[in-house]
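Just one protein chain is left out here, and the rest sit where they should.
Chain lettering (A and B) follows the sequence in which the chains are written, and residue indices restart at 1 in each chain.
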Amino acid sequence: MGDSRGPKIAGSSERILIPGTGIELPVDFDLSRRDMLKIAGYGSLAAFIAACGGTTPTTTSGSVTAKGGSMSIGSYLSDAVPKKGLQDVVDAFTSANGGTKVKVNTVDHGTFQNTINNYLQATPEDIFTWFSGHRMRFFAKKGLAQPIDDVWNDVKSNFTEGFAASVKGDDGHVYAVPTSYYPWAIFYRKDVFTARNYKIPTNWDDFIKLCQQMKKDNLIPMAFADKDGWPAMGTFDILNLRMNGYDFHVGLCGGQQKWTDPKVANVFKKWAELTPYYSPAFAGLTWQEAAQQLRQKKAGMYLLGLFVSEQFVSGGNADDINQLDFFPFPDLGTQYDSEKALDAPIDVYMLAKKSPTLGTDSGQAKAFLEFMSKGSSQITYWKASPGAIPTANDADPSQYPALTKKAAQIVSGAKRITQFFDRDSRPDFSGPNAMQGFLLRYLSSPKQDTSSLQGQMQSFWDSLTPE
Amino acid sequence: MSAAAVRAPRIRPARVVLHGFLIAMAALWIFPLFWAIYSSLRPISDTIQHGYLSWPSNGLSLINYQTVWSQAELPYYYLNTLVIAVPAVVLTLLLASMVAFACTQFSWRFNLATLMIFTAGNLLPPQVIIVPLYRIYLATPIPVLGEIDIGKFAFPIFSDRGLLYDQYIGIMLIHIVFQTGFATFVLSNYMKTISKEITESAIVDGAHVLRIWWNIVLPLCRPALAAMATLLFTFIYNDFFWALILMSTGSKRPITSALNNLQGEFFVNNNLIAAGALLVAIPPILVYIFLQKQFIAGLTLGSTKG
Partner (left out) sequence: MATSITPAREDSPEAGELAPTRRGRYNVLTRYDRRVLMLMVGIPLLLEIIFIWWPTLSSILLSFTNYDGVGDVGPQNFVGLKNYQFMFSGYTLFWPAFFHNVIWLAWLAFIATPIGIFFAVLLDRELSGTAFYQSVFFLPVVLSLVIVGFIWELQFSPTEGFINNAFGLTKANNIIDWLGNPRINLFAILIAASWRHVGYIMVIYLSGLKSVDPTLREAAKVDGANEFRTFFRVIFPVMAPINTVVAVITTIEALRAFDIAFIVNQGKNGLELLSILITNNSISEASLVGFGSAIAVILLVISLGPIIVFLSRVMRTTS
């Protein structure tokens, strides 16, 4: 797939290039749906295209970046593997940029997200790690992020239009540099599947049968962990996408569809077929612990993002990561199977407008953003871990770990892409005492009649101040 | 069984039952800590192989402590706490003793109201004031006067960003304010027992109030001050909430607040969690071992700390 790399823009709005793969897909897109998509994030490839109609303000390049000096990064990359990845890139940047001193403030993932609003208003670092989608635009709209159109002007040739659209705010300005993305899929160990002669399930019935077989074989069929509240959203996303389609899902995240819709009840009903095969006591487990169940061959499968691989790297056994593989979520026999929709969130770096040092560090910070836009930097970043896929066009796929290559393919096979529930919906709806709590309540007895729960979800949504 | 013990204390069998009961309860009480120590001393490979409920096959080791200590850079977090707690304790005691002195040794119209303002403030749940407090911290300018560097540890005087937010001095300040309420209450209770004639005769002798406070009353309060210092240090050391919200630089957080940070990054299995938790618990346990009397005296002097 490496032959058609480089800047390439789909001339017609009927076709789109998949980020990082060079594969073109036909898309149908209706501009009248723009409002809906605005809320749900440029979640689909179609939206990526639609958004590229906006004009990019231009800045004369040349004086954008600066060498030497210093700058700072606020990072949520607190787990060992990605933290080291960032440190490697920072070191490379320092030596490439005239010895720029970089201060990295690492705060644990959960606290960083919970306190992001306070953090960005107070004395943030120059650059901060964040997520694309609604979550990026939310802070852009509140005036807490600095537009980086000048940086983007310098680097945009290195990104597909899809990524270009994903970093644009509602006002048409660019607010972030996308540095990686990753798909959600069902992960498994090749050696376990070979030893037990398991077949990759392609439809729901086979999937459930495989679960039953694993249970007989004394494996936890599906590793699952929801102590942190957000992992369950991944399962909700994929079931809703495949059962009710991309448009409905996006509408639900954006409030145009109702939580009380029987279609939502069907999702919960389907989900209940899977929950008996989950890790015991999953509400008390972290995703890292569930990943260890998979790594230690206690569990057979795990629906999670590609970042699950970090736990296979940090385990210390080199063979673990070679055994890790994944397959796409099985077909459910609905009309939406053909969309092959999935969550493929994009992670980004942004400039914090209120950073007290941004005035003096602006050039260095922008130099770092440009540095992060290079394929070589992104590969440095992920060399230690196949936890995400580089976004730059000039990233050399031959240097990708095998798992990363495959991950890029599965995303390219999807006709519809969403970010993730908490990036596609508004933050006050996806928090611990809202959607996370609702899903945990559902999971505590999945066979329940969900109508009252759905009613609560809807009334909670209705209570939120309109954005 | 204990009822029987209570009923007839002088009969020996009842005594035995009572002791049996107390020993059982004591064993129950100490067990969680014992289990944490035991887990922390076992290499993770050993527990993966044999499960948690097993005898160590390859002996115990301090490897988990070494890992946590060096990888998580715990010494720096201890230092963060120290930099906040020590000045906070000293200043709290100074401020509180001044208020207590003025309100107990002299009569003003607003004595009682003043004491009530302090006491009630300490009883409020911190969450009630956190958001406006955060705003105040963002709006309060603090001079930047350089910093003291000790290796990787840099202590700014007084702020490195010109604000109270995200500063050692900010965390120190809220502890001082919050604990002054408590300390004032305790110290004023204590000073009420000091005869006013001492102050009176000193005044007649022409001593200034500052001298009376510093040279006469404070020395008389030494036991109470020692008790309060022990107690306040433990309270401040153990606090989790203020720094979680008012400090955004992960590496500047005091150790108890930093635990969350460390959990995802370094404490990747239960054995390491146990070792980390116990290392963080060492200073309070030292207080427990060497200053138990002062600690208890502090608690009971006040009997109010919520």
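Just so it is clear, a residue touches a chain if its C-beta (ideal position, glycine included) is under 8 Å from a C-beta of that chain, and two chains touch if they have at least 3 such contacts.
All figures in this text were calculated on a predicted structure; none of them were measured in a lab.
Trainee: Check the options B:M25, B:L62 or B:V90 and report the residue that touches the missing chain.
Mentor: If we include the chain that is not displayed, B:M25 is the one touching it.
Trainee: Among the options B:L60, B:L79, B:V144 or B:A277, which residue touches the chain absent from this view?
Mentor: The one listed residue touching the chain not shown is B:A277.
Trainee: Hey, which subunit B residues sit against the chain that's not shown?
Mentor: Listed in rising order, the touching residues are 2-3, 5-7, 9, 15, 18-19, 21-22, 25-26, 29-30, 32-33, 35-36, 39, 47, 51-53, 95-96, 98-99, 101-103, 106-108, 111-112, 114-121, 123-136, 173-174, 176-178, 180-181, 184-185, 189-190, 192-198, 200, 203-204, 208-210, 213, 220, 223-224, 234, 237-241, 245, 256, 259-260, 270, 273-274, 276-277, 280-281, 284-285, 287-288, 292, 295-296, 299-301, 303-306.
Trainee: Going by the touch rule given at the top, which residues of subunit A touch the chain that is not shown?
Mentor: Residues 110, 113-118, 121, 135, 138, 142-144, 220, 226-229, 280-285, 426-428, 431-433, 436-437, 440-441, 444, 456, 459-460, 462-463, 465 of subunit A touch the chain absent from view.
Operating definition for what follows: only the chains that are shown with their structure count from here on.
Trainee: On a C-alpha centroid basis, what's the spacing between subunit A and subunit B, in Å?
Mentor: 41
Trainee: In the complex formed with subunit A, which residues of subunit B make contact?
Mentor: The touching residues are 48, 134, 137-138, 161-163, 165-166, 244-245, 248-251, 260-261, 263-266, 268.
Trainee: Taking the complex as given, what residues does subunit A use to touch subunit B?
Mentor: Subunit A reaches subunit B through residues 74, 78-80, 83, 105-111, 115, 118-119, 121-124, 288, 296, 314, 356.
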